[in-house]
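Pasting in a structure now, in structure tokens, and then I'll have a few things to ask.
Removed: one protein chain of the complex. Kept in place: all other protein chains.
Entry: chain A
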Amino acid sequence: MNTRTAAAPAKEAAPEGNGRGSVVRRLLETPEVGVVAACVVVFVALALDKSSFAGAVNLQGMGFDLAQYGLIAIGESLVILTGGIDLSVGALLGTSVILMSWFNVRAGMPPVLAILLTLVIAGLVGMVHGLAVTRLKMAPFVVTLVTYTVAQGVTLAITSGTSITGIGGTFGDLGQTYVAQIPLPLILFVVVAVIAWFFLERTYAGRQVYAVGGNPEAARLAGIRGDRRIVSMYVTSSLLSAFAGIMVLGRMGVGSASGVGVGWELSAIAAAVIGGVSLVGGQGRILGIVAGTVLLELINNGLTTLQINSNYTNIVLGCVLGLAITADRLRARSVARRS
């Protein structure tokens, strides 16, 4: 620093009471508190009500689910942070499942090669999204809607509606293995979440992602190449969809043509929003996103455990989403009022 001002007249004293209540206030100003608390409450309530809920088998099952939804929720959130949206995550996951099994079974490739090739294709799709959004200034919603449609079509075209059986054992190793009772996909999800957390909180590129989402023009004029950040987030999102596809394929054991992943993008968006990710971009943290996914999974699974007719599941999930959005709005408003 090479500048110094004369002693600034410190007359703009902080108007708010310090000390007392500041811990509470800081907690209230942390957007993720609500979701995490909700997760704990729902888990404890269900565990108390049904002992089978907190049983190892059920927890492991939830772990598998969590990994699938969580991976695409993270990818989705990264895109939302830049101020965009990715509607293709679910459809792309379904297509990845089919592509991998097709490469493996029909084209006779070894599983590893099939996986790599699928990841490359998914990465390219993400790059097309990113370039269309940044270079051609196309609306993210529309761009990814195209992929959403095409990807489902590709799935059908490849399979003609029949599942692909006979995939290599590598997939099962990835999708069904337990490490010390913990499902491998769950561990991989945690690893991805930690990497994403590190990227967003601890790297300058991550900070720039927030800046681009928060105010693209300010970021540009501050010398941030926002386009690169945006493209890389779309690529990451698509890669994570394909990665989640590996877990799904491994778990199911067949390349299912019956609508795997369809509608999952909405769960991913819901998890992000419940976790405090702002749909206008620039706001949200990994902790919240993970908690949002966990909450959705707890509710989903809890309803099954409580043997509530699965036809009602979506009503409950929708209400939770509505509640989350409302709570977030109220919280943001109270913070804005206070400042």
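Everything below uses one rule, namely that a contact is a pair of C-beta atoms (placed from the backbone, for glycine too) under 8 Å apart; a residue touches a chain by one contact, two chains touch by 3 or more; residues count from 1.
The rule we apply is simple: contacts and distances are computed from a predicted model.
Per its UniProt entry, the chain excluded from the display bears the name "Ribose transport system ATP-binding protein", taken from "Hydrogenase-4 component F", "Ribose transport system ATP-binding protein", "Protein-export membrane protein SecF" or "NADH-quinone oxidoreductase".
Although one chain is not drawn, the whole complex shows that of A:Lys50, A:Arg207 or A:Arg331 it is A:Arg207 that touches it.
Across A:Asn58, A:Gln283 or A:Asn301, the single residue that touches the chain missing here is A:Gln283.
Checked against the full complex, the one of A:Gln60, A:Thr159, A:Gln176 or A:Asn215 touching the unshown chain is A:Asn215. Screening A:Gly108, A:Gly161 or A:Gly223 against the full complex identifies A:Gly223 as the residue touching the chain left out.
The omitted chain makes contact with chain A at the following residues, 1-6, 8-12, 14-17, 201-205, 207-208, 210-211, 214-215, 217-225, 278, 282-283, 335, 337-339.
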